[in-house]
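Below you'll find the structure I mean.
Certain chains of the assembly are absent from this excerpt, and the rest are unmoved.
As written, the chain order gives the labels A and B, with residue 1 at the start of each chain.
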């Protein structure tokens, strides 16, 4: 056995999420960054790769050359997987080329620029028999795993209602609009048809489906641009219906001044309910009709195997965003390793957000935008591209 | 000067809110309960009044005789105001009779059975020149007053978004349906066209309008009956638009298992935002784009006069639901006393939810039910009765 070899596209200087990918991928010592095309400027890409102590020969000028060159290297040297850390519009062409050359893929969300691309990518992935992981980070928290486990075992009973919210405030004024993080997200050519829903609403929707095991079937959406001059949404609320009849509400906002990634989910069943909040990620609250609420702390008492497989430290040592992100990489790495060395596949290794989640995420974005544009209250959730204009 | 004399209709044995009214009314030693018609059963009413140490002659068999008899007493003896603490369908006839005999009124919310009654009551109140207070308890908390003050002074800037939620779980199963609290609330003949929205949604809507100083102009509603066999809503979400263009979301639920009166409001402005939660009522959080959040504690540092006028103890002494309820009575009492003795009206005395709030509350209920029944997404908020069937 050996470490898996990772290449990266995007994530150059100033791109916060590139650094997150690098730390997360390498945190558990099972993956090693070996090459990259970090910037659209070849010289920047080269310099940046050197600052990461990469072999200068493997600091590429662009993703084309990276994928083509790496494909030519021998099996003991070439990268195994590629991390795509660019603005949304580049996800698809990079993923396509990578898949066609047999490289596995870790991709930032949302998976593509639109649903049509996502569906095509699903086809390409299958055809080329490569693995695909989508970095729905919040899935990676141990107490989110525990929450999913508790729902799955029936502890909550029939799910009746889901409230999921993801407020941020960083776009509450024009001040931030020209920052590296903001400018492409607000540009339809690079971000797609949505800013807020594509950036964070999709995380909230995924989290609701992931923990509950349910699927959204209908929605009623109200997307807004609260700051003048924006062509894409910076805030929105979506009423939801799930496939078991449960109702839901999803709130996402980038103009909720004073909030920072305050993702929170409450799932109400007819036997018990649960609450998880990102800013207090190591805790999970379970409430009952007529017993005291339980506060589960990560690592305390009996936790599900899935939850345990996503912790590195004993109870009382807070793990955070980087560790949750690393959990996605770790499970994906275990999935790839089990295949590569034909060892037994750990259960947790299959618990990685993949191309199905990628497709559902893009569908969520398009359905939400379509629903918001409609004067009809309810809109059926469809998995086929829709005409939005 | 003397204490004001209070009569009560309803609130007999087992009625939790009757005891709340009695404690709240008398907490500040400015109002004294002198008579009542506490139960629809004359003997029960009599016995209950005696258990409260009332003069047996003033323990009445029904509200008619109470109002008529009290009206005949001399000015040094007869009651000044009446508290209406019955199921919704009796509010209007009692209030009408009281007003026509010159008694001031404290009424539980929702004010009447429907909007038409509320509008008629508004007319009756004006014509008979009596005062009317509606017990929107949550308005009575000092930090809600402070929140209103902060919005009014412009500290939050332009309000962009309001999220208000009022989850309860006590009706999450059929178990409670036959309790004294539940059975009439779920009966359209006594409760009106809504259960959840009429009971708690209306509190949430009032709180949002009260603190923000804005008015709801449009709504999109999704009301549900999550437990089989119920004819009225036990859960609902309402998307809101306010008269300044702000968006909002209101969540109310009686099937959110594990929750107890977890009323919470967040108001986001373009300069600052605030958050207040009923279960931590003595605190108010104000957040900014680029400064530390502030945690205001009741009584600490400089508070607005309106807030100070609604506290009885120094900082560090938690005041709760009964005190908030008592604040409604206290301010209303000051209003009445200023009139009676022609003394100066304290500013806080005018800050009592009155007949306008009563009408808006009933309108909220009818508009929400109508909006929920519609297949159109948006519904204009109207102040005239609507045909709902």
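Keep this in mind: a residue touches a chain if its C-beta (ideal position, glycine included) is under 8 Å from a C-beta of that chain, and two chains touch if they have at least 3 such contacts.
Bear in mind the structure is a predicted one, so any value in this text is a computation, not a measurement.
All together, the complex described by this structure holds 4 copies of its single chain type, of which 2 are visible.
Note that in this section only the chains that are shown with their structure count from here on.
Considering their complex, residues 160-161, 163, 165, 169, 172-173, 175, 220, 222, 224, 226, 235, 237, 239, 247, 249, 251, 253, 255-259, 266, 268-273, 287-289, 293, 374-378 of chain A touch chain B.
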